[in-house]
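After the structure tokens below, expect a handful of questions from me.
The other protein chains are all here in position, but one chain of the complex has been omitted.
This part shows chain A:
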Amino acid sequence: MAASAAASCSLLNIFSLFLAYFLFSSVTTNENTTTGDFNTTQFGENVTYNFTDYYTTTQPTVFESATPTHPSHSSTVEPALPAEPLPVSGRTLTPVTNVDRLCPCDDHNDVCDINCCCDRECSEEVALFTSCSVPAVSGSSQLCSYDVAYYSLKTAIDGYSELQASVQKETKYDAFCIHSQNRVDGLSHPSPALPTGSNFESLFKQFTGFLFGSETSAQVAPTDLPASAGYQLGDVIVTAGESGQRGVFRLPAPGVTADCVNSPAAFLKDQSSRCSRRVVLDRDCSSPSALNMDTYTRIQLFGRKDEGAAAVPVEVVSVTLQSNTGTQTELKIPGGQSLRPVLLSPTLCGNVVLKVVYVIKYGPAGQIVNATVSLVLGFVREAMLPLEQHFRVMYVQDGGGETAVQHSGNPGYVVGLPLVSGTRTTEGIVRSINLRDTLSVLRSSEDQDCLQGPHQRSPVLFGLDTESGCTLRMDDAANCTLVSQVLLDVLRGPNYPQVVASFGNSPLDNPLDWVQIKSNYNPGEAGSCSIPLSLHLEIEWTKYGTLVNPQAGIVSIREVIQTNTSSWAVLSRGSNVLPIRTSVAFIPVSAAALPGYRAMPTFNARLPFDFFSPFV
């Protein structure tokens, strides 16, 4: 800011001077020409001075004339101080303006700086110089006449260098040069305001923009809170430590990398995170660490933010033990006890926390009523490191029913939410409350084998076309009828639905709102056995309603199962494996909006009924 002000000032000044040059050229010029006042004895007899006026086109290094130099080189004149300066701030130096006294390369006091030709200590060492690091020191080139101090080296007869220094008055024959400079501060920086006790804060504000350390971790002091402050959306949840100290409820989440960091959990923000832990099994298995379930269960949450709130302990609802093969069994643990991780062998650690799910029940005043946690423990082998842990927190309204029925849109489907599907029974349509038990497709696994279970499935999300698959090995396909049935189950998934809701919130008691899944697959065909090679779901959807708020609805859904029509050898083309694919395609069938023609406005004015009352 200060620099830009100086720049604009100098521009203005140049302009006014330029005007003055043309209008009042008869005015006597008070050109303060400083000629070279060298102390010629200091440089020795090698130095030659030629004070000739010649005009050169070389561009010398321009130094702003207000460069403050070392105090020993300048005569310090105390300026008139408006206020008592702060004790440490000192005072500003008088700027050095003579070009022959400016020497920017003279860094060492009383020692010759190598290749610094303007250094006055270099009377003898100049013979060793190869070039001048600063060949010229110039005054402001905006003036019509300014001084330049030139420094150059000349090789003497004996091979050593000789210094040639000269101060020349350069003249500029330019229409826009400054002939007479009657305002000195136009071409130099204004003298800075001295910080005093009264203006320090304003100066600080003026000159500091951004700086390191400006980010401070603002901790909300508990005294600032109202008397009974409930939590609000996005607040961190306060925990009570063993000895009553307040902490923050933390839920591990991936930080800047995929590794777990202890991030606070935000109130009312459902969060599900997977992050990886780097552990050394024999060191971290038995010690209290992130693998221990106590870390996640021995927590007491404060019901409200304020000091006097009651602590709500986190209650362990269920502990599930997951075996190496992935089968899960629920453990019955007597209250208060916990399972500590045990090192079963140097490369195997048992009872390690794999998944933590908190369910926190909140009341309308923002208070925490109840908090439960369910855990999945498992075994960790050396090959499974870094370990992936899964953390989840859910917030449930107190008294609002344990599980609210979730819609996939209201009414139209929202892109990215799972399709709502169900099965037709004699009583009507039945659907699972859990949106994960819906129409789903096979998820690709690492072993890629279609017949090796259990398979993971991912729900069909509205609007997202997907493709995945698995492979079938030929030697597994010996029993065709069995393989065919197994493959169909793998592709369709367990409890394959029959109907799909046409809208995200289609009610169960309205069967017309549900669309039957059509299928081209006919298992009871001729005696020849056919293996399903691909399952393709074609979902046609359209937009209803206004152009501004269209509602997406499913019109029809079709399942296309391709089966092999030829023999194995032709299918696999010599290879031993056969890829089996599942795919989903969403096809928009909504017609484009048509420009509508407005009806001509009708003139609908009517006179008051008694307007002609005396005549009729």
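In this section, a contact is a pair of C-beta atoms (placed from the backbone, for glycine too) under 8 Å apart; a residue touches a chain by one contact, two chains touch by 3 or more; residues count from 1.
Following the convention adopted for this analysis, contacts and distances are computed from a predicted model.
The chain absent from the displayed complex carries the UniProt protein name "Transmembrane protein 231", chosen from "N-terminal E2 ubiquitin-conjugating enzyme", "Transmembrane protein 231", "Autophagy-related protein 13" or "Guanine nucleotide exchange protein smcr8a". In the complete assembly, the contact with the undisplayed chain comes from A:P264, out of A:P264, A:P550 or A:P579.
Checked against the hidden chain, the listed residues A:P254, A:P411 or A:G463 yield one contact partner: A:P254.
Although one chain is not displayed, chain A still touches it through residues 1, 3-8, 64, 209-218, 236, 248, 253-259, 261-264, 266, 278, 386.
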